[in-house]
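Since the structure comes first, as structure tokens, the remarks are kept for the end.
Here the complex is missing one protein chain, while the rest keep their positions.
Entry: chain A
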Amino acid sequence: MIEASFRGRLGSFDLDVGFAVPGRGITALFGPSGCGKTTVLRAVAGLMRLPGGQLCVNGAQWQAGRRFVPPHRRAIGYVFQEASLFPHLSVEANLRFGLRRARCAPRIGMDDVVALLGIAPLFDRPAEMLSGGERQRVAIGRALLSQPDLLLMDEPLSALDRFSKDDILPYLERLHAALSIPVLYVSHDIAEVERLADTLVLMQAGRVRAAGPIADLLADPALPLIHLPEPAAVIDGKVIASDPQYGLCDVNVPGGVVVVPGDLGPPGTRCRLRIPASDVSLGRHVPLDTTILNALPARIEGAETTRDHQMTVRLRLGADGEGAALLARVSRKSWDRLGLHQGEQVVARLKAVALAESGPPSGPVPDPAENRRG
């Protein structure tokens, strides 16, 4: 459990945040630029002292009342927006900097980090000779080797170009799968958050607007996420069967089974699906003559009218309507013509199901466009 509450002055507004999130998985601090995300992260690291703050990480009290543990005594790893490698040290010496000073027996060894992040070829190069993406990978490795109990990442991808981002994201996902270290991840990019986060802390002008599992918050009608230009649902599932002949996989999700293109790994592999609302249409019956593979029973939880005469329909998968949250964008005309209403049982047809997470980074990174198929 990570429990934090901080108060302070922040430019033109007051910062007043409090949240309690699970002490495992990736928690995204998400919000527009300047809303105080980085300040919160720096306060968690102890790089900034906000008097009266409280912070408890998996039982360790790092700040409370007068108590303030200085940053070098906190078991954190911090990945800054710019990689900030030490320019006077080689890649290897950068990696060993934190490892040498770790206060516990190493759980994460050099070999693990090198394999996880693919940084073996960079070892003898001076830090200044690396590309942006390579540098950030080394910085992540350096943070991990300091044996943190909590990894803090401050928009680690935002200083990178599209190409380097795609280079790094699979490593972050692999990290997520391989290590049990909780991560606080600051981002203002919803695509990154949808791909990585388990828990979301939604921030706005120095306050916490909402905190909870990402799937719930993405589909919450009271929150602004559903009103984004391209709302989407994320659903975590598990591979139950693969069909190499057609290059498809069956993925079990709460409330149904979804057919997903691509080889996602052997049965039991966890994966995250991202289903944009605009790729979901609604009907009363299971279509018989259609190229669409995925038609799943679902129940309408509610619907919001958007500005452009469209409806964003909130659904829950499953005949009982107890499964994963899903969003569908339909025209208001279709909504009225079909006479749909809240609580009604419908069939959700998924035009496209994309993996939110790409496969393991050992192979070529799959292009998300290739994963789309009806």
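Convention: a residue touches a chain if its C-beta (ideal position, glycine included) is under 8 Å from a C-beta of that chain, and two chains touch if they have at least 3 such contacts; residues count from 1.
As a working rule, contacts and distances are computed from a predicted model.
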"Cytochrome bc1 complex cytochrome b subunit", "Molybdenum transport system permease", "STAS domain-containing protein" or "Energy-coupling factor transporter transmembrane protein BioN" - which is the UniProt name of the missing chain: "Molybdenum transport system permease"
Touching the absent chain when the full complex is considered, from A:2, A:15, A:28 or A:45: A:45
Candidate in contact with the missing chain, chosen from A:102, A:191, A:257 or A:352: A:102
Hidden-chain contact residue, picked from the options A:146, A:164 or A:310: A:146
Positions on chain A where the hidden chain makes contact: 45-47, 70-73, 76-78, 80, 82, 84, 86-88, 97-98, 101-103, 128, 142-143, 146, 152
